[in-house]
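Excluded from the complex is one protein chain; the other protein chains are retained at their positions.
Let's turn to subunit A:
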Amino acid sequence: MLPFCRNPLRAVKEFRVLASVPSRGKASLTPEQMEMIRSGPSLSEFIQTAPLTPDHLKRKKGERLRLPPWLKTDIPVGREFHRLRRDLRGLGLTTVCEEAKCPNIGECWGGGEGRPATATIMVMGDQCTRGCRFCSVKTARSPPPLDPAEPVNTGMAVAKWGVDYIVITSVDRDDVEDMGADHFARTVEEIKKRNPVVLVEGLTPDFQGRKDCIARVARSGLEVYAHNIETVRELHWLVRDPRAGYRQSLEVLEHAKQVNPDLVTKSSIMLGCGETDEQVLQTLNDLRKSGVDCVTLGQYMQPTKQHLKVKEYVPPEKFKFWEDVGERLGFAYTASGPLVRSSYKAGEFYIKNIVEKRSGRRETSHHSNLSST
């Protein structure tokens, strides 16, 4: 400890002299030394990022997997992002992007490169009556009643954003008489009323398999009817709420197509919950047999500590493999990648497909494959 003195800085200097530490008043390196430092190795050459081995991607007991580099995303910033958020809050709207903690939020809400900012609005509130182990949307036994102004407000927001493709989704409302089917359908109708040209994709709940509810939404005017099967049959007990079901979800997709054959149907699978390749292949086959046209595959990411731990981080090459499998099975479109989500770039894929079909180019072998299955 330094003795008490009136000039502490001087005391430090004196201490340094005593301790043979060079005073920092001026540089104490020779020009040669400084040159050697400047031209020599930098810090980054000493830090080696170890290559990811399978050990780092599959969870072992008691371990917590670290996020692999391909899943790291930027923090959302920017004017577009904030403008969108203001619009949503101003109209009292919720998005699944926020509620389910989607990693792509910055990218979609930020827009850019000729791509308008977009969000997937979640209607019927932000509280779901089901508790699935993969989903961070709030769960409540009896959520607040449906907001009757929501369909109109959603229509207004979508019209204001000037997007040409929008995805609407919702929570499960097992407490409402028709599970919210009419509310959902009216939202689609309100959007179409204000902009007949916008393409609407509805990502619906299972309505407990009720055919009248499914039909109400299927006939509301949307172009794409989406319902996510989420995982393989063998993991349904673990991943989804007990009220959801593998067969039930397939029937939702089948019935929508039956009610309105012009619909494009779509579903999604999460990878990394502990499924095997055979199980995923079986699920893709089942989806194709149920007439599903588009499928997306993405990496499951644990949203909070209360939710299922990630069993495996599937590398991008594996996702590419599943994309090829999807193409070979005859899906009109297969979107597969770690950060791919059901509504991720949904518009671009769909519109690209439509445009190509119209111009006569057969880049996808959708029709020829359909005739052979």
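We take it that a contact is a pair of C-beta atoms (placed from the backbone, for glycine too) under 8 Å apart; a residue touches a chain by one contact, two chains touch by 3 or more; residues count from 1.
What we mean here is this: contacts and distances are computed from a predicted model.
S.K.: Suppose you had to identify the omitted chain by its UniProt name; would it be "Spermatogenesis-defective protein 39 homolog", "Pyruvate dehydrogenase E1 component subunit alpha", "Regulator of G protein signaling 6" or "2Fe-2S ferredoxin"?
M.R.: "2Fe-2S ferredoxin"
S.K.: Which one touches the absent chain: A:R6, A:K26 or A:R141?
M.R.: Answering carefully, the residue with contact to the hidden chain is A:R141.
S.K.: In the full complex, which of A:G111, A:G131, A:P151 or A:G272 touches the chain missing from this view?
M.R.: Among A:G111, A:G131, A:P151 or A:G272, only A:G131 touches the chain that is not shown.
S.K.: Check each of A:G40, A:G62 or A:P196 against the chain that is not shown and name the one that touches it.
M.R.: Looking across A:G40, A:G62 or A:P196, the contact with the absent chain belongs to A:G62.
S.K.: Hey, which of A:P76, A:G111, A:G155 or A:G245 is the one touching the hidden chain?
M.R.: If we include the chain that is not displayed, A:G245 is the one touching it.
S.K.: Need a quick check: the contact residues on subunit A for the chain that isn't drawn.
M.R.: 61-62, 64, 129-133, 135, 138-141, 233-234, 236-238, 241-248, 305-309
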